[in-house]
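Sharing a structure here in structure tokens format.
With one protein chain held back, the other chains of the complex are shown just where they sit.
Order of writing sets the chain letters: A, B and C. Residues in each chain are counted from 1.
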Amino acid sequence: MIKVLIFNEFVHEQTEEKVKAVYPEGIHIALKKALECDDIVIKTATVENCAEVITDEEIAQTDVCIWWGHMAHHKVPDEVADRVVKAVHEGMGIIFLHSSHFSKPFKKLMGTPCALTWRENDDRELVWVCDPSHPITQGIGRFIKLDMEETYGEPFSIPEPDKLLFIGHYEGGEVFRAGCCFKRGNGNIFYFQPGHESYPTYYNKDVIRVIKNAIYWANPIYRNPITCPHVKKPLEDEE
Amino acid sequence: MIKVLIFNEFVHEQTEEKVKAVYPEGIHIALKKALECDDIVIKTATVENCAEVITDEEIAQTDVCIWWGHMAHHKVPDEVADRVVKAVHEGMGIIFLHSSHFSKPFKKLMGTPCALTWRENDDRELVWVCDPSHPITQGIGRFIKLDMEETYGEPFSIPEPDKLLFIGHYEGGEVFRAGCCFKRGNGNIFYFQPGHESYPTYYNKDVIRVIKNAIYWANPIYRNPITCPHVKKPLEDEE
Amino acid sequence: MIKVLIFNEFVHEQTEEKVKAVYPEGIHIALKKALECDDIVIKTATVENCAEVITDEEIAQTDVCIWWGHMAHHKVPDEVADRVVKAVHEGMGIIFLHSSHFSKPFKKLMGTPCALTWRENDDRELVWVCDPSHPITQGIGRFIKLDMEETYGEPFSIPEPDKLLFIGHYEGGEVFRAGCCFKRGNGNIFYFQPGHESYPTYYNKDVIRVIKNAIYWANPIYRNPITCPHVKKPLEDEE
Partner (left out) sequence: MIKVLIFNEFVHEQTEEKVKAVYPEGIHIALKKALECDDIVIKTATVENCAEVITDEEIAQTDVCIWWGHMAHHKVPDEVADRVVKAVHEGMGIIFLHSSHFSKPFKKLMGTPCALTWRENDDRELVWVCDPSHPITQGIGRFIKLDMEETYGEPFSIPEPDKLLFIGHYEGGEVFRAGCCFKRGNGNIFYFQPGHESYPTYYNKDVIRVIKNAIYWANPIYRNPITCPHVKKPLEDEE
């Protein structure tokens, strides 16, 4: 059983009618309903309750975290962000969705500005598979077609990914590294660009398939704090 | 003075009127005229004369090679391809253009199929810069606009590049990793996708700027055969 | 059930008493006995029979290949080497052991000289784990201790590995990138340095654990020929 914790800031869905119409219960609940299955159990947190929910105890129980944020990045307490980052270093998997490229945990894990260009014109996006043999791209065809998405554009100021899996094509002209794998400490990290709040992206079965694949991929096989031990004697003397 | 050797198979330009109209003297001469300058001197070779021109002596004098091939990859003798590959291992820089993704030296250096999808519909291509701070992207804006190019599409079966510099966007829907840096042995390798024979791509000043930048980037600072020496004694005993 | 094919050239064990004493049935049989288990079934091939055993049919049935070669690299027919390389491109996993750094399939997959320095003085080797959270390093402590191994030294002229897992330390002074992961086409590749023919390295339980872990890691989830399809029309027109 993989224990997943979905953080969604849950602000747009309560303050904008357009977004509420798409995700009446919030993005986190839409994702939970789409992803939960026999071997994946899901808890959720929002920016309102994250300080209470994302505790050391809770995060220690979490195998994979999914993160969606946009306008309230700054409202996530630093302690919560640091807790998440530390858990990733120890081995927790994490999936950052869409505008969480600017979330505190993502920026702390990348060590770069994580900036991009952005445009909102209801562009069609084609999310192309660069490697059809990776665990995360299984079950996806040549590309995922999204009738409308927010346009993200290069340059995306991230470290060179360990593995680039998807590139987004927007009809208005931009391209974007839409699916990127990283490892930081013991933890696996996947960034996935689709999922603007005003489009029904998280009802797309291919998008859900990718996220579900990423949960299995990021699920840790090893989890341990990273220490900096003082070794007292040369190996020869130890034996 | 950087000594550059341009290999262009020079077949299309002699057999197809459409191509001859664009490059009457051949792609190699168009490139030579565009690239030669105070500190770059250029020789050329074609599939007809490459066995005579690309000798061990000539290649030993070459700092950076530029390679364009398409329909006559198989006519390049294995000895010539192996000579080029060996020179790259020793430190010679090399720039592979467009359809040379399927050339013998590129495939030997990559160790992968180097396949892609392709389509010829006069698509507009936008070649986006992913890293504006790299030596090869200097002087280029956000993207290079090519009114017509052959469409290449992912998946491009290459090893993960050391550095991805450009991504191509085609108006018909595809994306492609259009500019990729690799190091193999002591040599720097740059793959650059623009340059279909029937379009005037190599008259585009941005395209030329990229290739010129790549010449400076690939120019070796170190060049030596790679050997596999038998060391006779532990270091302690040597001293 | 994972189907493994072990290629061992099986020359030293028949021509040198010292080696025969260590591996009387050959390295391939020692490995087979150590690795075979409920979910791993193993076939073997040698340089004498590889042209008959490593056929297209056999390789199509193989999930993961293990390769050990040293003095008879040149006796492996090019067709066999090419068949193995093609299978890796399609998705077959492969593990290259020790002196197979100079085998035909490894060199073809790397595209580099794959040279190193070497020395035979019965050095103790410590094979250090760089990433304790990777599937291949599970169950291994800080390092594997080998009382005697052939010494390999840097520079090891391979492409930058996708992931460096082990570094070898030899008491005489050298270091070597002893465990390296690569992906080429759809296939996973692991190079692992321990295993000189005159030492009982493949009876070491940690070495076997690493190779077994690597079998599971390299076992393909996706296997397909890589093609270069001609797409006839833009996506817009297709739909």
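As a convention for this text, a contact is a pair of C-beta atoms (placed from the backbone, for glycine too) under 8 Å apart; a residue touches a chain by one contact, two chains touch by 3 or more.
Just so it is clear, the structure is predicted and the values come from calculations on it, not from any experiment.
K.L.:
Touching the absent chain in the whole complex: find that residue among C:V53, C:V175 or C:I208.
P.N.:
C:V175
K.L.:
Using the definition of touch stated at the top, determine which of C:P132, C:P200 or C:P234 touches the missing chain.
P.N.:
C:P132
K.L.:
Among A:G69, A:G185 or A:P220, choose the residue that contacts the chain missing from this document, as touch is defined above.
P.N.:
Only one listed residue reaches the unshown chain, and that is A:G185.
K.L.:
Mind listing the chain B residues that contact the chain we can't see here?
P.N.:
91, 126, 131-133, 135, 138, 162-163, 183, 185-187, 220-224, 235
K.L.:
In the complete complex, the non-displayed chain touches which residues of chain C?
P.N.:
Touch set of chain C with respect to the missing chain: 117, 126, 128-132, 142-143, 153-156, 160, 162-164, 167-169, 173-175, 177.
K.L.:
With the missing chain put back, which residues of chain A would touch it? List them for me.
P.N.:
Residue positions of chain A that touch the missing chain: 85, 89, 102, 108-113, 115-119, 121, 123, 151, 153, 157, 159-160, 162, 171-174, 182-185, 226-237.
Going forward, only the chains that are shown with their structure count from here on.
K.L.:
When the centre of a chain is set as the mean of its C-alpha atoms, what distance in Å lies between chain A and chain B?
P.N.:
From the centre of chain A to the centre of chain B is 36 Å.
K.L.:
Spell out, as numbers or ranges, the residues of chain A touching 2 or more other chains.
P.N.:
126, 131-132, 162-163
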